[in-house]
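The other protein chains are all here in position, but one chain of the complex has been omitted.
So, subunit A:
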């Protein structure tokens, strides 16, 4: 039983490390590139089986790690759903990647890193203690760097990877502080014990967890890194946006709801941040002109609903939103990736007609986009309403803002659809596009490696809405240990469904009418609210300035200081040598000269003539006699 969680995380991590390691060696890597896709997909599929077994058996394990902070892994109801989602989406994406990452790429490295990435996510969602969580969390961040910068010869992609890494790591500092707070509180470092920490450590822990979660989930104000992350290969985007990385933050917030509730402020903060992101980043998505950018902003917005769910205490809503979004978004990115590879563009205006040429892919994107739009009977419609029902119970303003965000999501989803279903523009002739890639066959029959994941994910988009059915919902809530949470009433489902359909229809009709007009959107929305520029101005530039200042200080003051001291010593030695030494030497010489002079003086009486000695003796005795007389 205890071996199961280890196997679940160790299988992808070990296989990933081996593949990535083989990719580093030039010779071996080339040979391995042939086998990497098959091996990686097989590993992911096997891990999915393990995940399903774990989801039913709820294994748990813990080993001593740091003093007072064990390393614990467990699969409970929430984790069970998550591990299945992660493993299944990973398998689907890797299968697609067999097609997308061609034989001339460094496949060993790619598939190895993808497995490492999803393995780290599995650690994150099964972790029961903070050290385990932090390890999965940070390794996921680092592998995302390597994946976004997979095409490392192009500086723009590498810079994007750097932005993603540093932004998320800045937020991750919160988890370090949360761990410190848990140690300080003395109640253990298990995630479910955090809520019992005494003040002020309770607030430190909550603040730290929230910062880390918002950063990872690209919520406001961290959203900009996700825009950059689009520089990675499409399968990376598909995985990073759906079942891993960005949803890790939302998952963590759902997991630590008791902690948020215990503080008295954290749940409101989280809820409002979530709904604000859903609304604002939804508007950002509307303003995008590239398909992948639109989808990226929509990820932030959709995850905003999950974060809102965590804030209003709706585990069922947040989890179903997470799973439904994972299916829809990975599917959307896979279609976008297919077209990016085949047509060489992701600009919406130039993607006109893409769906008409490849109807299967077009249909898949349609399912995904309508799901994002919240159109019934697709799954996000149900999930969003469950979240909003809990929001309504907590605070009507949250419900109103959330509903507005849902309307916005219909706008951007339909915008994307409208473009791809338009008749092809004149300038791109079929011959041209046919020559550009293997997947762009006319009325393309999709390769098996593409068709299978598309079908599975599209079916999942629809099937997950079964959660709305009362018996299924009851079972779902029991699994999540969240019985009694608010569910949407019939009128709510009807209202939101009608809104989504009406909005979609209106947008389509508007777009048809304004076909020729160049819709211009505010620059601030197109630039993702200027968040990156703000981060530069607030954090990056001051740090650079301080670094330059510190380096100058180090060279000119500290280092100069010691040098001056050393030179001063040498100069002092010189001065001593010149002045003191000559003086001492001079005085020694003076003494010697004086002695010599005295000696000369003493020699003068030694004449060798007797009469002179006699005279001297007489003089001396006279003197002695006088002294003798005087003294007496």
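The criterion applied here is as follows: a residue touches a chain if its C-beta (ideal position, glycine included) is under 8 Å from a C-beta of that chain, and two chains touch if they have at least 3 such contacts; residues count from 1.
The rule we apply is simple: contacts and distances are computed from a predicted model.
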item	value
Name of the absent chain as recorded in UniProt (options "HPr family phosphocarrier protein", "ABC transporter substrate-binding protein", "Aspartyl/glutamyl-tRNA(Asn/Gln) amidotransferase subunit B" or "NADH-quinone oxidoreductase subunit M")	"NADH-quinone oxidoreductase subunit M"
Among A:24, A:474 or A:533, residue touching the chain not depicted	A:24
Chain not shown: contacting residue from A:19, A:95 or A:165	A:165
Option from A:111, A:179 or A:454 whose C-beta touches the chain left out	A:179
Footprint left on subunit A by the chain that the document does not show	24-26, 29, 63-69, 131, 134-136, 138-139, 142, 145, 149, 152-155, 158-159, 161-162, 165-166, 169-170, 173, 176-177, 179-184, 186, 204, 543-544, 546-548, 550-551, 554, 558-559, 561-562, 566
